[in-house]
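Only a single protein chain was left out; the remaining protein chains are all shown in position.
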């Protein structure tokens, strides 16, 4: 009974699969946008939805893709991880989108992963993240730790001479994993365990008084203290307000943030935060013609000259254009064909140079470090050559032996010691 | 006895018949076994809705029949989900790990397997060791036992404390709300050992059935949910009928008088509270493998308040009312928020239902409380009474 059922099932799914593959060439081509428009992450993600709509509109003005117009399908997963999974399934199986751009938090990406791998869908993730992942179905256009966190810590160690670290983060997978990598890295660099202070707060934390005064008190042993912040979403507002209220000067205790960009600062008075740092692959102040054009297009689209641009927007810009080029190259929107066409895709960065998509589904991008200015923008004080994103960090012993190469090895988690593929699908 | 119970409660038979018919229709229309009109994701939605109906019935018994407005029943639902989720994650990861380790020249040791599984599961929260909570996670049987035991014991302890101190009315509601808030805050912590904010994910992949397509698995869970709902309905219909049902309703209407009549009110309340908690746990254990992910936000106080809203809209004090409410409101919710409803252009402003649905729900909820205190189920009364008058 069951076997009969499942045979029918296989046949039907195959039929449906064929039907949808054929349908994919039909116009318009649907593009999913899965960013939280409400809840604690809305502060960061709403802009990304608008960016995607702008990019799609501009592409349509240029004649669309494969002679078809693109149609955006927007869903609001409301900063709720299970809702991400549900909405992703709706997008892929009901709306039949050929590609989805979405997520900010790693938890939401991990929630979507099983759906993507089950339905073999394509997903572009635009935010810096903790690495330790390389899914067949996801392209990571944000920075891996070696493209943001590690260079920022190097900057702290080399340029600022920081000897004692406070790792403050929101309590979820990105800060946890990043801090684990950083702790291991710092210990390699000779920082003692007692000189690393770790604190996690829930999403939307608003009472920062105690934590900020704890950080200030860290300086009591005469070591230079630096804060590495992986605080996410609107909790940053309270954190920076408290920092400013406590008059913590960047010269005494520099703070480098990995999730705070122009967008997050636009709701704040930054005059007390001048000199604190952020590490990204893009800043709005980058002085290139491509960036000027992007900013003016964004202002024209959103109808507000005061709106800012930020790193994940650039990531979507690169990711979307690479996808368009890959589709044109493959001549189809079929997921597997586009996936293979993505490898080695090149597209100019807004900060100069060219981003290249590696076979581990990560981009190579330059690393920038910026200091906050009084107007909420960043002064770029350090810019490196493009760094290829590393899916599995070299600074955790269990990950150092792993590598990802979908082209040659066909595996996202390949153990180079035992020369075996640990797993084809991700473990979530 | 059963004969008498059923003949006294014809609505139970009607319900079972309707449920059976519904299950049959869905099965026939599904991709797996029939014409493929219903997508896999819709079957999952329907299966999840059946689980929500089950906890709504439980909520109706505890609130509509026994008068305890619990704002914490989703805590039990969540515990059920976590209990089954632990086994699903462990077993699935173990299979992956063993497959990977077996490719080495030397067979793996048990310690190696445990370490690698811990690495995989807890890597995302920056840990590698198994917390004590996971002691039984390798055994499906024990975790299934947990689905029943943990919500039951928690409800028993909480209820015993609360009812014994004669905490009633609004106070009890707030207290149950505090319970679910404490649980969700606890789970949000990484130290709780349940992966904090990330929750347990990938639960739709059933270990041992990797090759079975989700279209089939979703139907299995749909059937299981329908079966659970049917059994739960019969169980609760039996509880609220007969002499025990009268006592329970009496407690709702006037607790002191029932006490003066010599009944041990606390025992009855405790029984109802614990039984509904257990059923909620079972509903959760069926729900989350269909949802695929559970995280602490699921047991936040708001979820339990929505549960009360469903029951109130559907109609308290009648079991089918709770089911109606849960099914109608939750399906409407996903229809409206999923962008299924057509937008209404007003010329100067376009009403987008994704934005306005909650406003509509909120106000319609006020309207129901004000004008139809008996909910949708009350409409049936009107029809029936009209029929009687003719």
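By letter and in written order, the chains are A and B; residue numbering begins at 1 in each of them.
Here, contacts are C-beta pairs under 8 Å (C-beta built on N, C-alpha and C of every residue); 3 or more make two chains touch, one makes a residue touch a chain.
Everything that follows uses one rule, which is that contacts and distances are computed from a predicted model.
Enquirer: From the names "Glycosyltransferase family 4 protein", "Beta-ketoacyl synthase chain length factor", "Amino acid/amide ABC transporter membrane protein 1, HAAT family" or "Na+/H+ antiporter subunit C", which one matches the UniProt record for the unseen chain?
Expert: The chain we cannot see is, by its UniProt record, "Amino acid/amide ABC transporter membrane protein 1, HAAT family".
Enquirer: With the missing chain put back, one of B:182, B:261 or B:344 would touch it. Which one?
Expert: Reading the full complex, the residue touching the unseen chain is B:182.
Enquirer: Of the residues in subunit A, which ones touch the absent chain?
Expert: Residues of subunit A in touch with the missing chain: 37-40, 42-43, 46, 155, 158-161, 171, 197-202, 204-207, 209-211, 213-214, 216-217, 219-223, 234, 237-238, 241-242, 244-247, 250-252, 254, 267-269, 272, 275, 277, 369, 371, 379-382, 417.
Enquirer: With the missing chain put back, which residues of subunit B would touch it? List them for me.
Expert: Given the touch definition above, subunit B has residues 69, 104-112, 158, 161-162, 164-171, 173-175, 177-179, 181-182, 185-186, 188-189, 191, 301-302, 305, 308-309, 312, 355-359, 361-366, 369-370, 373 touching the missing chain.
In this section, only the chains that are shown with their structure count from here on.
Enquirer: Could you put a whole-Å number on the gap between the CA centroids of subunit A and subunit B?
Expert: Result: the chain centres lie 34 Å from each other.
Enquirer: Which residues of subunit A touch subunit B in their complex?
Expert: Its residues touching subunit B are 5-6, 8-10, 12-13, 16, 73-76, 80-82, 85-87, 89-90, 93-94, 106-107, 110-111, 113-115, 118, 132, 171-173, 176-177, 179-180, 200, 202-203, 398, 415, 418, 420-423, 427-428.
Enquirer: Spell out the residues on subunit B that touch subunit A in their complex, using ranges where they run on.
Expert: Interface residues on subunit B, with respect to subunit A: 31-33, 36, 39-42, 44, 92-93, 96, 100, 103-104, 119-121, 123-126, 188-190, 196-199, 201-202, 204-205, 212-216, 291-295, 297-298, 334, 337-339, 354.
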